[in-house]
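Below, a portion of the complex is reproduced, with chain positions unchanged.
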Amino acid sequence: MARAVTTQRKAINTALAWAIGLLIFFPILWTILTSFKTEATAIADPPVFFFFDWTLENYGVVMERSNYGKFLWNSIAIAGGSTLLGVIIAVPAAWSMAFVPGRRTKDILLWMLSTKMLPAVGVLYPIYLLFIKLGILDSKIGLIIVLMLINLPIIVWMLYTYFREIPGEILEAARMDGAGLKEEIIHVLTPMALPGIASTVLLNLILAWNEAFWTLNLTAAEAAPLTAFIASYSSPEGLFFAKLSAASTMAIAPILILGWFSQKQLVRGLTFGAVK
Amino acid sequence: ETLTIATVNNGDMIRMQGLTDDFTEKTGHDVEWVTLEENVLRQRVTTDITTKGGAFDVMTIGMYETPIWGANGWLVPLDDLSEEYDVDDILPAMAGGLSHDGTLYAAPFYGESSMIMYRTDLMEEAGLEMPEGSPTWSFIREAAAAMTDRDADINGICLRGKAGWGEGGALITAMSNSFGARWFDENWQPQFDTDAWNETLTFFTEMMNESGPAGYATNGFNENLSLFQQGKCGMWIDATVAASFVTNPDDSTVADSVGFALAPHKEGIDKNGNWLWAWALGIPAGTQKEEAAKAFVEWATSKDYIELVAENEGWANVPPGARTSLYENENYKDVPFAQMTLDSILSADPNNPTVDPVPYVGVQFAAIPEFAGIATDVSQEFSAVYAGQQSVEEALEKAQALTTDAMEAAGY
Amino acid sequence: MMAPAVVLLLGWMLVPLTMTLYFSFKKYLPLRGGDLGWVGFENYVRFVTSSAFWPSIQTTLVLVGGVLIITTVLGILLALLLDQPMWGQGPVRILVIAPFFVMPTVSALVWKNFFMDANYGLFSYLWEFFGAEPIQWLSQASMPSLVLIVSWQWLPFATLILLTAIQSLDSEQLEAAEMDGAPALKRFWFIILPHLSRAISVVILIQTIFLLGIFAEIFVTTGGAFGTKTLTYLIYQRVLESQNIGLGSAGGVYAIILANIVAIFLMRIVGKNLDN
Amino acid sequence: MGRIVLEKVVKRFGEAEVIPPLDLTIEDGEFTVFVGPSGCGKSTLLRLIAGLEDTTDGRIVIDGKDATGLPPAKRGLAMVFQSYALYPHMSVRKNIAFPMKMAGMDQAEQDRRIAKAAGALNLTDYLDRKPGQLSGGQRQRVAIGRAIVREPSAFLFDEPLSNLDAALRVGMRMEISELHKKLATTMVYVTHDQVEAMTMADKIVVLRAGHVEQVGSPLELYRTPRNTFVASFIGSPKMNLIEGPEAAKHDAHTIGIRPEHIDVSSESGLWSGVVGVAEHLGSDTFFHIHETGLAETITVRADGEVSLTHGDKIYLTPRPDVIHRFSADGLRMKDELAVA
């Protein structure tokens, strides 16, 4: 609303929003704090917040125990690869749905989404057998394909909604100006939908990064990403809160940082067509 | 060659990862580790072995899997190990549990039983004394009640209540043996409708409610370990390997006041409530790197490896429970819990675990493929009792029904 | 243009689906030698008649429904708050969306160990601090705990979509309502809420898809005990713990049926909302 | 019932003073139009009256009562927005009923008023449609209907026709005028289209940068614009403004002659020039004439029959009695002659 808001009201909003924001963020904050504590401080009663002896020891232990770099690289490659591949396949599909819609377009779109409802555990066996046949067990490419397929419906849907907001006249103008289909997509459609594509990419990076079932079950040593890394920390013996925190922080930090830096894109683009 | 090895994330295995350079040096083979939490590991290797996926060259498996897999021919038989490896040095109970038809299918990395760990100081304060040999359950209950001081945050006894056949399920099954109960009769009929089971579960629940920690229904090994290390438990009946953790002054606040005793039994029953378990290394049949894998298994479960650990980390931290020679070693005799560990292991008999005869092998499990699934369900029903969500009778009734159903499904 | 995406997804759906169907009519026990022959509908009958089946359906619905209700209601309130003028809107938004970046495994571990642990959890400190008897979260309040964890993860997503939707509301409409004599609460009820209906249905659709497949959170926290066994988890137990592929596959088929019932129901709503 | 008085009303947005102290009286029953270029503060002024913006300073008195602090709904005014601001999820009937529902009016009375408004606005057949299924003009009428049923003491319109196409705009303009005749309620109407202002207003308020430049009836403004701003703003096509020697002849810094006050001939006249674009409307012809030596372009209106085209030489003669004179600061100078 254009109406000026009193400073008092603004102050109340600010206080309330920050309180809630911090409350929501608290579990993450606590995890990060704990990762810098000793095991004893981590379970101290009463809990300590900021005033303790900060230590990097836990990170040292984790780094020594596992090859974090390799897990990280696998996560990046798998999340990035599947997203990229997904976008490449989804762009033409979304283009045709948005600009050459048929009577069945919406059905196809919803059908695509419904494929996401296949319970993963139910099909683990078939997929595992298939992967063995194809010789892509424990390979990045195998995971890239699976995660791409899992997220493809979401990518198509998101791109579809962004493309639909692009006026058809612009594409026609490009056609009049002599652009072929390829030029149309490269020079006009893609740059115009860039904010939307950016947010699609982001969302799918997050989803792929956090996917924990397939990445765990289809990998061994070669292609295991951070989800597998964290699986080796989920219940070690003895006191482990601080180490667990360090491992957790290391597993989520890259995507958290990426997310924070690009939250504007994400916020702007995350509509799923919920907004016309 | 590079070996891919699936392993569990416990302390001994992590330690081994740190020492692999020694293996590489000796053999020229590299090693890639896939370290997973126990449940994830089990599901992961099982999927791979049943589908012949070949993702791993060596797998860390337990006493439960080994005989089943060996029977299916999925594991490379370990019948041609080298002279110096000295197969016969492996404790017979361990070798027995890791064999099928007399052939060894996995080499034990370490073995464990369960025993009582208790706080000598608290016991003294309570004016009690731990008897020699196996105490009775009623003594334990009494002692627990005496040690409990809720204001000081001390619980008389900490036991696993967490759902999962390898967690609370293991404890209650081992305990039921000492109450004269069994899972199946000789015709594979589930036995949860017997008084023995009722008594076991009732006793456990009552004792834990009296003297156990809050929320014990979700406590497993790790939770109890922390509690004990924090000085919040008077007694803890759990894996013998825990002994080295609770006596390690770096982690444990009560390191110098821990005593050990054999697991308890019920009056008039000559089975103790202790279990038998080993983490062992097996080689999936069909691996391309059988030779290298064997070399690794030999290395990791050898006497030399024990020496290596002792050199680097001290005798208290060597993998226990696998080899007779360890217990004959002079250096190891100084370790306070060594003898009790050995005694506990020796007092468990996987082939004859219960008072009444049973058709299965395994102390705290039955080595049949269906057991893991059934026992998980059953232990969940039990945990619901611990959490106060159902009665003992309800739980047993459900356990009986679901076990019957599952056994039927499996074609018994 | 749609073809690659459609074919891929069709393959992704049909290949496992056919294999699942195939297995579901077999007695297939890998640990007993694998394929033990056709058994007709036996697996189906056994799966439904098992005592765990109906409770698992109920648990699934409670989990999905609970999370949906919490995330949409709180999401709307939070979106309304974040839409207000305040200082530091960007940082607050970062705090609020952060949980979305956290891997399910990690968030389950964090909640389980740092908050809901009966002995060391912050909640029990908090309860004790106020002189109350600590709650055994994961056993005595297992479903609420699970719903809480999952809601925490999905609240950011709902909030973001609803926020963009709120921001797209024509401010003149609100002013018109104000002129028409509608006080704030009625403006919310009669103007804002109907405007959000589309966004809400999108949130419900997308979240349902993901919530039906919730796995890691249960695996890490309760392992299916204390009445937290959803249909997905039950299938997991049948397939991986009991190693009964035939039975698990039959369960998978039921899950697909359930998913489709939910999907049809949802698509009706969303499909209608997507139209206008 | 609908006299609105603004007393030294000031509105600042942060540092920017959008409305400097401004006094204005809108009489009961009057149709008042605010005109002015984009950004001059028309909407802001209207919203101040509506209560949708808070005044920074000054008083707003409605029907003798101080309404400065009152919330919008309490001022007894109704507003029709530029975007119509219909509630898209409600049927036309519900849209119209909304303010009555909010006021808790009983159902029978609501129905009666809806029927009456729908009848008056030709909406009876559309009552059950959603706004999305209506044409622009129909939507506009629904917005008006929603305003009417409240029987407000005044209507406020913010550029209600700017989203409509030319033909519809003419029609709706008439409808609103007729509505005003019928209801005789005060109406305040914002537009930047001077034709709308001229044809609809009883009184026009010309604004520039928040200042009132002139207030008067359309013909007053047309005939005696107080300054060059009003002179060129009111009237279409624009008044020709001429500076230099020709103005000096009239003892003025600038003189203004409206296109319709210049006679055209292809043979002789006071001034001469070359036809640039000739717009033949049938009824009239507008010539845009270059190379007159007076101003860049002089626009004249001739009747439909004149058939000069691009590039033709043309002669112009202004009617002496309707020449407007302005001083160097742009203000109107006392008339030499009586205005016809």
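Note that the chains are named A, B, C and D in the order they appear, and that numbering of residues resets to 1 at the start of each chain.
Just so we're on the same page, a residue touches a chain if its C-beta (ideal position, glycine included) is under 8 Å from a C-beta of that chain, and two chains touch if they have at least 3 such contacts.
Please read all numbers here as calculations on a predicted model, not as lab measurements.
Although the view holds one copy of each protein chain type, the assembly as a whole is A x1, B x1, C x1, D x2.
Just so it is clear, only the chains that are shown with their structure count from here on.
Think of each touching pair as a link: the shortest run of links from chain B to chain C has 1 of them.
Touch-path distance (fewest steps) from chain A to chain B is 1. Using mean Cα coordinates as chain centres, the one most removed from chain D is B.
Chain centres here are Cα means. That of chain B falls 90 Å from that of chain D. Averaging C-alpha coordinates per chain places the centre of chain A 54 Å away from that of chain D. Under the contact definition stated at the top, the residues of chain C that touch 2 or more other chains are 120, 175, 240.
Among all residues of chain D, those that touch two or more other chains are 52. Interface residues of chain C, counted against chain A in their complex, comprise 1-6, 8-9, 12-13, 15-17, 19-20, 23, 78, 81-82, 84-107, 109-111, 113-115, 120, 122, 125, 129, 152, 155-157, 160-165, 167-168, 171, 174-175, 198-199, 202-203, 205-206, 209-210, 212-213, 215-216, 220, 231-232, 235-236, 239-240, 245, 248-249, 251-253, 255-256, 259-260, 262-263, 267, 270-271, 274-275. Those residues of chain B that touch chain C in the shared complex are 39, 43, 46-47, 50-51, 68, 72, 162-164, 213-215, 217-219, 223, 226-227, 232, 369-370, 372-374, 376-377, 379-380, 383-384, 386-389, 398, 401-402, 405-406, 409-411.
Chain C contributes residues 27, 29-34, 36, 46, 49-52, 117-120, 134, 136, 138-140, 219, 222-227, 229, 237-238, 240-244, 247 to its touches with chain B in the complex.
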